[in-house]
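So, subunit A:
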Amino acid sequence: MTLIQPVGALSFMALSVVLFSLGLYGALSRKSTVMVLMSLELMANAININLVALSRFSAPAEMTGQFFAVFSMVVSAAEIGLGLALVLALYRQRKTVEIDAMQELKG
Partner candidate 1 sequence: MSSTVDGIVFLALAFATIGGAVMMLATRNVVHAAFWLLEVMLATAGLYMLLSAEFLALVQVLVYAGSVAVLILFTIMLTLRRREDAIRDFEPGWGAGILAVLFGGALLFAVERFSAQMRPGVMPEVVPDVAAFGEKLFTSWAVPFEIASLVLLVALVGAVWWSGGDGQ
Partner candidate 2 sequence: MTLLWGFLWGVAAVATIAGGAILGVWWERKVSARIQMRYGPQQIGPFGSLQMIADVPKLLFKEDIVPALADKAIFKYAPLFVFGPVAVSMVVIPFTAGWAPLDTSVGVLFFLAVPSIEVIAILLSSWASHNTLSTLGGLRATAQMISYEVPRSLAVLAIVLLAGSLRPLDVVAAWRWWWMPLTFVAFVIYFIASIAEMNRGPFDIPEAESELVAGYFADYSGMRWASFMMAEYGAMIAASLFGAALFFGGGWPFGGALGVVVLVVKAVLIMTAIMWVKWTFPRLRQDQLMSFCWKVLTPLALVQLVVIGVVLAWL
(Lines give C-alpha, C1' and ligand atoms only; values in the text may rest on other atoms or scores of the structure.)
Protein backbone atom coordinates (compact mmCIF):
# COMPACT_ATOMS: atom_id res chain seq x y z
CA MET A 1 0.00 0.00 0.00
CA THR A 2 2.50 2.57 -1.09
CA LEU A 3 -0.23 4.92 -2.23
CA ILE A 4 -1.47 5.63 1.26
CA GLN A 5 1.93 6.66 2.51
CA PRO A 6 1.91 10.27 3.62
CA VAL A 7 3.55 12.60 1.15
CA GLY A 8 6.31 15.01 1.99
CA ALA A 9 7.56 18.37 0.80
CA LEU A 10 9.34 16.65 -2.08
CA SER A 11 6.11 15.58 -3.74
CA PHE A 12 4.84 19.13 -3.58
CA MET A 13 8.09 20.40 -5.03
CA ALA A 14 7.97 17.87 -7.85
CA LEU A 15 4.37 18.83 -8.60
CA SER A 16 5.39 22.47 -8.62
CA VAL A 17 8.27 21.76 -11.03
CA VAL A 18 5.99 19.91 -13.45
CA LEU A 19 3.42 22.70 -13.32
CA PHE A 20 6.09 25.34 -13.82
CA SER A 21 7.53 23.51 -16.83
CA LEU A 22 4.09 23.23 -18.39
CA GLY A 23 3.61 26.95 -17.86
CA LEU A 24 7.01 27.67 -19.35
CA TYR A 25 6.20 25.58 -22.40
CA GLY A 26 2.90 27.39 -22.83
CA ALA A 27 4.39 30.83 -22.39
CA LEU A 28 7.07 30.15 -24.99
CA SER A 29 5.04 28.27 -27.58
CA ARG A 30 1.64 29.99 -27.78
CA LYS A 31 0.99 32.74 -30.26
CA SER A 32 -2.11 34.17 -28.63
CA THR A 33 -1.24 36.82 -26.03
CA VAL A 34 -4.10 35.68 -23.81
CA MET A 35 -2.75 32.13 -23.81
CA VAL A 36 0.72 33.45 -22.92
CA LEU A 37 -0.73 35.34 -19.96
CA MET A 38 -2.61 32.25 -18.83
CA SER A 39 0.61 30.23 -18.94
CA LEU A 40 2.30 32.92 -16.84
CA GLU A 41 -0.46 32.47 -14.27
CA LEU A 42 0.28 28.76 -14.28
CA MET A 43 3.93 29.47 -13.49
CA ALA A 44 3.04 31.87 -10.68
CA ASN A 45 0.71 29.24 -9.30
CA ALA A 46 3.47 26.62 -9.32
CA ILE A 47 5.74 28.94 -7.36
CA ASN A 48 3.00 29.64 -4.81
CA ILE A 49 2.49 25.92 -4.20
CA ASN A 50 6.21 25.59 -3.59
CA LEU A 51 6.28 28.51 -1.16
CA VAL A 52 3.35 27.31 0.90
CA ALA A 53 4.53 23.69 0.97
CA LEU A 54 8.08 24.49 2.03
CA SER A 55 6.84 26.89 4.68
CA ARG A 56 4.42 24.29 6.02
CA PHE A 57 7.02 21.54 6.19
CA SER A 58 9.89 23.58 7.65
CA ALA A 59 8.64 26.42 9.85
CA PRO A 60 4.84 26.54 9.94
CA ALA A 61 4.64 28.91 12.90
CA GLU A 62 6.35 31.69 10.94
CA MET A 63 3.99 31.36 7.95
CA THR A 64 6.60 33.14 5.83
CA GLY A 65 5.72 31.16 2.75
CA GLN A 66 2.06 32.02 3.13
CA PHE A 67 2.84 35.72 3.28
CA PHE A 68 5.07 35.41 0.24
CA ALA A 69 2.27 33.58 -1.54
CA VAL A 70 -0.22 36.32 -0.68
CA PHE A 71 2.06 39.01 -2.02
CA SER A 72 2.83 36.90 -5.06
CA MET A 73 -0.91 36.63 -5.67
CA VAL A 74 -1.20 40.42 -5.42
CA VAL A 75 1.58 40.85 -7.95
CA SER A 76 0.17 38.27 -10.33
CA ALA A 77 -3.29 39.83 -10.07
CA ALA A 78 -1.77 43.20 -10.94
CA GLU A 79 0.20 41.57 -13.75
CA ILE A 80 -2.81 39.86 -15.29
CA GLY A 81 -4.81 43.09 -15.11
CA LEU A 82 -2.11 45.08 -16.83
CA GLY A 83 -1.38 42.30 -19.31
CA LEU A 84 -5.00 42.01 -20.36
CA ALA A 85 -5.26 45.80 -20.64
CA LEU A 86 -2.26 45.57 -22.98
CA VAL A 87 -4.01 42.86 -24.99
CA LEU A 88 -7.07 45.09 -25.32
CA ALA A 89 -4.91 48.03 -26.41
CA LEU A 90 -3.18 45.78 -28.96
CA TYR A 91 -6.53 44.54 -30.22
CA ARG A 92 -7.79 48.10 -30.61
CA GLN A 93 -4.79 49.06 -32.73
CA ARG A 94 -4.18 45.91 -34.77
CA LYS A 95 -7.49 44.03 -34.57
CA THR A 96 -5.64 40.91 -33.53
CA VAL A 97 -4.29 39.29 -30.37
CA GLU A 98 -1.45 37.40 -32.06
CA ILE A 99 1.83 38.04 -30.31
CA ASP A 100 3.55 38.52 -33.69
CA ALA A 101 1.69 41.79 -34.06
CA MET A 102 3.76 43.28 -31.25
CA GLN A 103 6.89 43.92 -33.26
CA GLU A 104 6.99 47.68 -33.33
CA LEU A 105 10.11 47.93 -31.16
CA LYS A 106 12.03 45.40 -33.24
CA GLY A 107 15.11 47.16 -34.63
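As a selection rule, all candidates are chains of the complex that A comes from, given by their letters.
By definition in this document, a residue touches a chain if its C-beta (ideal position, glycine included) is under 8 Å from a C-beta of that chain, and two chains touch if they have at least 3 such contacts; residues count from 1.
For clarity, every value in this text was computed on a predicted model and none was experimentally measured.
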Which of 1 or 2 touches subunit A - same complex, any copy: 1
Candidate 1 partner contacts - residues on subunit A that touch it in the complex: 3-15, 17-26, 28-32, 34-35, 37-39, 41-42, 45, 48-49, 52-53, 56-57, 59-61, 63, 66-67, 69-71, 73-82, 84-89, 91-92, 95, 97
